[in-house]
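Scroll down for the structure; my scribbles are underneath it.
Subset of chains shown; positions unchanged.
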Amino acid sequence: MDLDRAARCGYPEVAFGEGKTGEQIAAVFAAQREAGQRCFATRVSDEARATLAARFPSAVVNDAARTVRLGEAGGEVGFVPVVTAGTTDRPVAEEALETLRWMGVRTALIADVGVAGPHRLPERLPELAGADAAVVVAGMEGALPSVVGGHLPCPVVAVPTSVGYGANFGGLAALLGMLNSCAANVVAVNIDAGFKGGYVAGLIARGPTFPTE
Amino acid sequence: MDLDRAARCGYPEVAFGEGKTGEQIAAVFAAQREAGQRCFATRVSDEARATLAARFPSAVVNDAARTVRLGEAGGEVGFVPVVTAGTTDRPVAEEALETLRWMGVRTALIADVGVAGPHRLPERLPELAGADAAVVVAGMEGALPSVVGGHLPCPVVAVPTSVGYGANFGGLAALLGMLNSCAANVVAVNIDAGFKGGYVAGLIARGPTFPTE
Amino acid sequence: MDLDRAARCGYPEVAFGEGKTGEQIAAVFAAQREAGQRCFATRVSDEARATLAARFPSAVVNDAARTVRLGEAGGEVGFVPVVTAGTTDRPVAEEALETLRWMGVRTALIADVGVAGPHRLPERLPELAGADAAVVVAGMEGALPSVVGGHLPCPVVAVPTSVGYGANFGGLAALLGMLNSCAANVVAVNIDAGFKGGYVAGLIARGPTFPTE
Amino acid sequence: MDLDRAARCGYPEVAFGEGKTGEQIAAVFAAQREAGQRCFATRVSDEARATLAARFPSAVVNDAARTVRLGEAGGEVGFVPVVTAGTTDRPVAEEALETLRWMGVRTALIADVGVAGPHRLPERLPELAGADAAVVVAGMEGALPSVVGGHLPCPVVAVPTSVGYGANFGGLAALLGMLNSCAANVVAVNIDAGFKGGYVAGLIARGPTFPTE
């Protein structure tokens, strides 16, 4: 484990829960608590979430996001809304939201404003005002980040999801769409990478000084 | 040459000019004129366009579209607007426009309303009213057809262009975006296929009865 | 939910059933019935179909198509035949057929006329006469839409299916074949997109005036 | 050079002319003539064809095919028709035809019978009667081999061409179409591989005994 990461990078190490048991993640959390650090685990299995909930009663478990976090951020700074195209993009968006909460960044969910319902996003634009960065989560053709990017002056972190079928190729269509965005303020992360999308947007919102608990 | 095509399919054969000399296309046109048919050639080289213009003074030559057409449609029916995302999509849009003019379908160009300038399309929406079908031409992420599709009740024929670079892969990104469109009324044709996009939209606008000159 | 969609787009919203429970879809249907709209759900799981059948006794459940629809279209207009290459293309074709029935468009199934049995399609051509548009469903090499397109003067909406194996790559071979069709009246939708294929063909058949129940 | 190849494989070595000068190919031809063998070169540049024509006045130079052959086959056996979808497939078909002539196999060209003109192939079917094998050359969606395969009882060697654009991907769409052919008697060779297509079909037509000059 890398306990110096908080000092070096501004935030403690995050446990990537894929393939790990609840006991393994619990050991990481225990060591981090010992060191006075906030804890966060992503892609945590159902079984491991149950184990962690039992071991750490104050842990915040998010079943949609498949995350567990522990320790209060102590106040919020900045503002990063998380925008989704459709209901099936929700789990990835929740992972981004939990990441931002763990970082102590104020956030909001603007859900289901995909481009096929063109009246939906304009109605919600006031809720995006003042954003330091936005996370936009979309599958299928991945068009929403371009549209959001056209409305906002801040960076937009686009997160493609594997939602779709056929020529979607597991999110590749959405990823290529985002990389080719005609909006100059759109950057992309890997498919289904809700954590990385939230993390980079959170870094932008917090700015160069990093409170490390 | 297939002179029966007009009777069978509603429109005469179209000359695909790629790799053909002006003389070769002129021979096709002459035979079609002989048979009383309207003529149309796409992807015509600079040299061949010059040859055809000299041989057929009444021909309509479109340099941007690289097309030549000959013979009046005799009135217009229906309405198919052609919508583009950016200026570099113009040549493909012109090919679609010329196709519609050759078919005798009323058309209009709504240019440069790509999603990164989200205020642009709404301003032009009144010009799309009453469309029987729309042709939407876009490169890069290919998001515009989804947005147009969300505003219109009619079919949208999406034409991806090879405009872009890098992970655009010669128009593949735009094509995948269009195939994965979340708008239910969007269908796609091949990359840079302005003719096919215009032709199918024209068929929709003219309906089941086909005047064949 | 988007209850204004019927007014805006001519047809009410369709529930994409993937990943949704029967209760979730039933709630959508109830709200739509309340608003006097016809209901339609695609990609509905076995469990959800059973739930919906129990809740809405008049619902039409199609197990092959995995669809549920509710509410009569009140008469039929237009004609859109659905053509398939082989027996394994049937579920996707059924989804297209149900979509057309829900839209109130007359339809017919011309099944198993793939190109390897070249005598089969010509025998069935009379049944295609008068079509406003045709939906052609094919897997493997996806050649059937080109052949049908050569026989018909109307638009052909090609639906590739993921039927096949090996270098089929989950329907990619069929999709590429359809996008590269040498027939000028063929457009394509996503792999296995029976609903979209049927929907666009239905829009073509109904023309610019949309009855919304 | 492999002068034993005629004894071992039934036919002398064929010079692959890509990147070779006329002098280099002439040296191969001279050695083969010395050994009493027939000569054949494919993908021969304009310059090299001129050199070979000057050096070997009896050579048969085919500019469309970009081939040069030398030495009479001494009679014809079998029958292998070469079928093409469109005019742009002609050069690849010519390479196959020249290969068959060099092998001493009777051949015939059935040109421009692509599937979008569905009446064309049936009219020409009598010319295919008695074929030992057929070579079918097609670009774009590559559908023609399946249709020919459905009409003929003999093996069909499908040759995809790089004719097309956009999502054709340099012949990949046609190649995948042919590999996924629903006709059981269709095999494929590489894109633009007119020589290999003709060679294998010629082997089938000649049968197990190989005259080697």
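All chains are identified by letter, namely A, B, C and D, in their written order; residue positions are counted from 1 within each chain.
As a convention for this text, a residue touches a chain if its C-beta (ideal position, glycine included) is under 8 Å from a C-beta of that chain, and two chains touch if they have at least 3 such contacts.
Given the structure is predicted, the values throughout are model-derived calculations rather than measurements.
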Count every copy of the one sequence in the whole complex, not only the 4 placed here. 8
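Here, only the chains that are shown with their structure count from here on.
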In the contact graph of chains, the distance from chain A to chain D in steps is 2
Any idea if chain A and chain C meet via the same residues, over half in common, or different ones? different
Pick out whichever of the two, C-D or B-D, is joined by more C-beta pairs in contact. C-D
Farthest chain relative to chain C (centres taken as mean CA coordinates): D
Provide the C-alpha centroid distance between chain B and chain D, rounded to the nearest whole angstrom. 36
Distance between chain centroids, defined by C-alpha means - chain C, chain D (Å): 42
Which positions in chain D are in touch with at least two other chains? 117, 166-168
Graph shape for the chains shown, where an edge means the two chains touch. Line, ring, star, complete, or other? other
The chain pairs that touch are A-B, A-C, B-C, B-D, C-D
Residue ranges of chain B in contact with chain A within the complex: 85-86, 114-118, 140-143, 146-147, 149-151, 164, 166-169, 172-174, 176-184
Interface with chain A, chain C side, in the complex: residues 2, 5, 18-19, 160, 162, 170-172, 175, 190-193
In their shared complex, chain B is touched by residues of chain D numbered 88, 117, 165-168
